[in-house]
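The other protein chains are all here in position, but one chain of the complex has been omitted.
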Amino acid sequence: MTDATLPAVSRSLWQDAWLRLRKNRAAVASAVVLAVLALVGIFGPMLSPHSHATIYQQYVRVAPSFEAYPKAEDILPGFEREMKRARLTGAEPVLEGSRLSVALTAGEKPIDPRVTRYFERSELFSAPQLDLAEDGMTGTLTVSVNRQYFILGTDNLGRDMLTRIMIGIRISLAIGLLASVMALIIGVAWGATAGYLGGRIDNVMMRIVDILYSLPFIFFVILLLVFFGRSLVIIFIAIGATEWLDMARIVRGQTLSLKRREFVQAAEALGATRRGILTRHIVPNLLGPVVVFVTLLVPKAILLESLLSFLGLGVQDPMTSLGLLISEGAQNMRGAAWQLIGPALTLTAILFALNFLGDGLRDSLDPKER
Amino acid sequence: MLSYTLRRLAGAIPTIFIIVTLTFFMIRLAPGGPFDLERPIDPLIMLNLQRAYGLDQPLWQQYLTYLGNLLQGDLGPSFARRDFTVNDLFAAGLPVSVMLGGLALGLAAVLGTFFGTIAALRQNSWLDYTIVALATFGITTPNFVVAPLLSLIFGVILGVLPAGGWSDADPRYWVLPIVTLALPQVAVIARLVRGATVEALRANHVRTARAYGLPARVVVGVHALRAALLPAVSYLGPTAAALMTGSVVVETIFGIPGIGRYFVQGALGRDYTLVMGTVVVIAIFVVVFNLLVDLAYAWLDPRVRYD
Partner (left out) sequence: MTDPVLSVRDLRVTFQTNDGPVQAVRGIGFDLGRGETLAIVGESGSGKSQAMMAVMGLLAANGKATGQAVYRDAQAGGRPVDLLALSDRQLNKVRGARITMIFQEPMTSLDPLYRIGDQLAEPLRYHRGLSKAAARPRILDLLRLVGIPEPERRIDSYPHELSGGQRQRVMIAMALANDPDILIADEPTTALDVTIQAQILTLLADLQKRLGMAIVFITHDLGIVRRFADRVAVMRAGEMVETGPAERLFTAPEHPYTRMLLDAEPEGRKEPPPAGAPELLTGRDVRVTFRIGGGLLKRGRDFHAVDGISMRLVQGQTIGVVGESGSGKSTLGRALLRLLPSTGRVAWLGRELPQGAQEMRPLRRELQLVFQDPFGSLSPRMTVGRILGEGLLIHEPDLSPADRARRAEAALVEVGLDPAMRNRYPHEFSGGQRQRIAIARTMILRPKLIVLDEPTSALDRSVQKQIVMLLRDLQGKHGLSYIFISHDLAVVRALSDYILVMRDGRVVEEGPTEMVFDAPREAYTRDLMAAALSRDRFGRLALG
């Protein structure tokens, strides 16, 4: 069959893999979900009307709702409260759109124009306007009602859950990516060196990996945090520093098996240098398994960060992450289940999508598996 | 086999020694000490405390003392819980952790094998896809999400099980922790068994069995499944060790008096002996279960020899 016809279009293995991946609906859907979540994580907090750190004391533990806060029935009592504080009396307040106005009735003293301060300080109202009569005894007070939306509710301090979740997505994805990149660099360098040099060096290098492996991960992290203080950088270094072990093992195994492959021997027979063999033959063929492993590494890193935050060793208030939010949610699930459900679902969705994408990549890069 | 077991156990001693040494010096070099309370203590009291626990001696001497005590099975007094020795703490907590972990492991092994086999036999059917999707879900959902959700659903909303707490006598308190511990393992084992079974069903010797007209139950049960269980068996070793030494998350959320929390608490509070004790216990579990797994593997696969 020497003259077997070839397909009209030449495709490299990468192109083949890409085509297979595009056919995998679950993987494509996961990629879309991840892209959306990433955009939400990056731009969401900027577009949100609330900052993740803003505390609304009036809106502590409010439930998720598409209705605006303050709710209609809460506006007047809130207004009455401020009126009382300002020692003002008035007729029935009138609500038109978002403007609330009241005709002030006369008291014993003239109205002090500084009473607007009480309304400025309130989270319910803004832009107070006082039109006093000539004698300063009566007038009209007009304030804007601040309509706040807390689609996913607020936490125990009265912070918007949606914004906090978006920040959590940002932190989780960032740590996942950064830690994976770090694990990738250390792991590939370590594993490829051990695998390619082989012999005693390999033995020693892998024994080190084995020993580090048997130390509990948390121990590492706690030590690092204790030594260098708590910071995001340390957290991602700690995660990267534990995750590279797996990567090193995988890369070493691949390198060892690639070294025995005939095309590497063929290159040796051609007189290729070690460097040439590594760059032209070993690394390009390592890329497939490494790419697959990295996509599975990102969710692991995210999980670890969440676990650390859950244990109170990760990011600190007012900064937040999904793990921290889940931890807080778990403490408040009686009566404020939304605090748990929102971040839990988000984290699960991220991990689920990453895993499906990784599986899809593996299937498309290594069609034998199917 | 006996000599193999003994040789393996002897071979584990250097590993445990290295781990103990590394941990000892790492935790000791970390800044802070067990008696650094928020309020500064009177220096004289501090000195007495340190003397009482031998912390005033040179580090290498403390190390040798610790090693000596360790060889006699004495893990030392706890720094944070002054009335207890580390041995006392483990004697109280370890049975709880081992029981929960063991039950979770058994549940995971049975369910995982069952679902994995079913999925493989019905490969590419809706049942297969459902099991694989659920397994992915089980693997990806972290236990600190599962635990509060289970507690919320069954404990708070439905109220059929205790949402937390512990009772040695009342198995209703055990259910949610065991399920939480088992869930991800069910998923992993199901995926492992599925993959291995699919591969085994394609193996040449299974084709031989089919070609010789053996009933389907023999082809699958005798010839495919035994080979398919091998990867799951390898996986069970480290998993058993991890499950039986307790989970900090599950113990925290459900409030279980196991040993899973000791490590984090010990490391944060510089309870040196507690940290060391946990490391030693974990290392022993890992060694023992890896050995058990290798023995089981050799029993299942005659090609493996003891050497």
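Assorted remarks:
Each chain carries a letter (A and B) given by its place in the written order, and its residues are counted from 1.
Here is the rule we use: a residue touches a chain if its C-beta (ideal position, glycine included) is under 8 Å from a C-beta of that chain, and two chains touch if they have at least 3 such contacts.
Since we're looking at a predicted model, the values are computed, not measured.
When the full complex is taken into account, the listed residue touching the unshown chain is B:Val218, out of B:Ile16, B:Val175 or B:Val218.
Across the entire complex, the residue among A:Pro49, A:Pro284 or A:Gly312 in touch with the chain not shown is A:Pro284.
Interface note: of B:Asp74, B:Asp88, B:Glu199 or B:Asp301, the residue touching the hidden chain in the full complex is B:Asp301. One chain of the complex is left out; on subunit A, the residues touching it are 1-2, 4, 6-7, 10-14, 20, 200, 203, 261-263, 265-273, 276, 280-281, 284-285, 367. Listed here are the subunit B residues that touch the chain not shown: 123-124, 202-216, 218, 222-223, 226-227, 300-303.
Here, only the chains that are shown with their structure count from here on.
Distance between subunit A and subunit B, defined via averaged C-alpha coordinates, is recorded as 29 Å. Those residues of subunit A that touch subunit B in the complex are listed here as 210-211, 214-216, 218-219, 222-223, 226-227, 299, 303, 306-307, 310-311, 313, 323, 326-327, 329-330, 333-334, 337, 340-341, 344, 347-348, 351-352, 354-356, 359. Looking at the complex, you find that subunit B touches subunit A at residues 15, 18-19, 22-23, 26-27, 30-32, 136-137, 139-142, 144-145, 147-149, 151-152, 156, 248-249, 252-253, 263-264, 267-268, 275, 279, 282-283, 286.
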